[in-house]
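Every protein chain of the complex appears in place save one, which is left out.
For reference, chains read A, B, C, D and E in written order, and residue numbers begin at 1 within each chain.
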């Protein structure tokens, strides 16, 4: 297997906000699995953090991961109406 | 965790329109998590707001976030037929 | 919230065709929320309407919005076989 | 509404193959709604039909539309095992 | 309709591996429907097979088609734990 590190033990989070945080973490870890050198990742980071097209593409990955997490949590149970 | 700010407390909204607004908010916050400097974000904004390809890519992120929100709200219950 | 205008009151439509029209409307409104100046949007329109890559990307947004709408309408109830 | 033409009356098809055909039709019609001039579309066609990146992007739109159609048809009922 | 050829008779496959193969086939057929000339397709193939961005985009289409197929097969019934 590609990684020994366990970076996700469960898709269940207490709140939607923690679900967002987990989505961001999963997106980042995917990049870390492909580009395993932390020095290279550090060098690439300002490139995409300053490029609006890459920021939007990153937001898309987060949205996809969040779809999975939200569903795993039954959308945090649909009870509260703001 | 990446963010202390809680920008989403619930996926439940009163109306589809509020669901759209939340989708847009989630998309924006994703970008804010990656590019944390508000000054840089302000500088990037006209870049993508004037680039049709980036506008379309942004609309795609909103569509994905809205899929999640619409489902969380059971599509606002399927009752009204316009 | 980002927008006062209510451009979607319900995801329910009478027919699949109206569902397509709503998908297109939602996609367009997303762009309108990011680029709020109608004059700029008018200027950008010929750019993407004549660029096949952007047309395809637009079609992708419509497909995503339509997924949500079709589901909200229970796929217009699965009854008719053409 | 954007279009008077009714190009989709139902998402129900008799076979998976007809579902693919409908997916392709929906993808094409989305482009037709944005670029309404048939002469321009005819001119753009060889551009994307000869560009592998655009062909792949088109295949992605078809895949998304097919997801919706396949679900509407309950995946053509899961019965036959090939 | 666009194609007379029937390239998909059923979404049901015996195994997940056959589901992957079908996903790849569907992705390829989409390209074949848009670029109907086999000589042109042959010429384009080395272009995308040697371009990492296009390879990744192709993998995305396969992932989307596989989502549909996996669901049609009820994920090959969830029974075996490896």
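Just so we're on the same page, contacts are C-beta pairs under 8 Å (C-beta built on N, C-alpha and C of every residue); 3 or more make two chains touch, one makes a residue touch a chain.
Source: prediction; values computed, not measured.
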Next item on the list: Quick one: jot down which shown chains the absent chain touches.
Entry: A, E
Note to self: Just checking the interface: what residues of subunit A touch the absent partner chain?
What the structure shows: 1-3, 6-14, 26-27, 29-31, 33-35, 40, 44-45, 47-48, 51, 53-54, 57-58, 60-61, 64-65, 67-68, 71-74
Note to self: Applying the definition given at the start, please give the residues of subunit E touching the unseen chain.
What the structure shows: 15-18, 20-21, 24-25, 48-50, 52-53, 55-60, 62-64, 66-67, 70-71, 75-76, 78-82
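Assume only the chains that are shown with their structure count from here on.
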Note to self: Shortest hop count from subunit A to subunit D along touching chains?
What the structure shows: 3
Notebook entry, point to check: Hey, what angle do you get rotating subunit A onto subunit E on C-alpha, to the nearest 5 degrees?
Noted result: 120
Notebook entry, point to check: Same or different for subunit A and subunit B, where same means more than half of the interface numbers show up on both copies?
Noted result: different
Margin query: Can you compute the centre-to-centre distance for subunit D and subunit E, using the mean CA position of each chain? Integer Å is fine.
Written below: 15
Next item on the list: Averaged over CA atoms, how far is the centre of subunit C from the centre of subunit E? Could you give it in whole Å?
Entry: 26
Checklist line | Per-residue overlap in subunit A, given as positions that touch at least 2 other chains | finding: none
Notebook entry, point to check: What topology does the chain contact graph adopt: line, ring, star, complete, or other?
Noted result: line
